[in-house]
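One chain of protein is taken out of this complex; the other chains stay put.
Moving on to chain A:
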Amino acid sequence: MSQTNSITDVIDQSEHRGALSRLASHQTFWVFMAALLACLALSMLTDTFASERNLFNVSRNFAFVGIIALGMTAVIASGGIDLSVGSTVVLSAMTVAVLMSSGMPIWVGIPAALLVSVGVGLVNGALIAYAGMPPFVVTLGMLSVARSLAMVLSNNKMIYEFGPDHAVLLGLGGGSTFGLPNPLIVLAALAVLTGFLFKWTRWGQHIFAMGGNEQAAKLTGIAVRQLKVSVYVFSAVTAGLTGILEVGWLGGVTTNLGQAMELSVIAAAVIGGANLAGGVGTAFGAVVGALLIEVIRNSLILLGISTFWQGAFVGSFIVIAVAFDRFRNARSSD
């Protein structure tokens, strides 16, 4: 016993000595540095970036992408993909908007919106886990279905009147606490929670095991089907939560809310180190990835580059991040 202890001690020491070099080998670290550098460059190149108003906007947008990127990281780490998050955002937003504008209180509107999101996740998860359909196909279908439902629900009209709890809803998404925008606080809390779940619970361990080798996970008796469903529900709930916050921030909701958001979210997760092949990803990485995307997007606007270029940047980022990962894996597997 004492012998094995001394062995682990030695390993401990050698690992701590390498902590700094290990940090430098992490993609997340470099993405974080890149985001930081971009921020510095922008505050020197433009007078507007560092203005309180702009920072407020950037941090809020970043929070919306970041929150869903946490859910997306769980899905990607499990070996799947969720293309329906952008549509879940608008469906959730529309649910809360329609209910509240019809006079319902906020404590009915928000749980209802979250429940609808859970429903979306359950349908995605059940079709993938129990019917054995590919995640890409199922969630692509849901992308279309959920947005269509949002249109049906609202009759494709803008909603900007939210009944008796109007001010509460707007305060929730648009207000701030201790000088920080509320969505940012939600992001921080959710990131800590997700990080904890990933690292310290069996649920998290099993997600990564399933993403690493689903067959092995199944053979060891892990209930992979239920696990898959739970992952898609988690992702849908982060999207639903974002939908609720975004209504409050925008003060109104139209059916094009969250359009193409899945791309930014997937880009954030992948840039943050999540591996589309499954088994790899961190909560902190998702947040950092979202930060970099939002800073770049903001910089395009501030530098006067046409917003038409945004899609090109986000798309290229996904490809570059994946290529980077491929390159690294090819080298380390020699």
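In the analysis below, contacts are C-beta pairs under 8 Å (C-beta built on N, C-alpha and C of every residue); 3 or more make two chains touch, one makes a residue touch a chain; residues count from 1.
Simple rule for what comes next: contacts and distances are computed from a predicted model.
Only one chain is not pictured, and the protein name UniProt records for it, out of "Peroxidase", "Urease accessory protein", "Spore coat protein JC" or "ATP-binding cassette domain-containing protein", is "ATP-binding cassette domain-containing protein". Within the whole complex, the absent chain has one touching residue among A:Asn155, A:Gln215 or A:Ser306, and that is A:Gln215.
Of the options A:Ser43, A:Ser101, A:Ser176 or A:Gln205, the residue whose C-beta touches the omitted chain is A:Gln205. Touch with the hidden chain on the side of chain A covers residues 1, 3-5, 7-8, 11, 15, 199-202, 205-206, 208-209, 211-213, 215-217, 219-222, 279-280.
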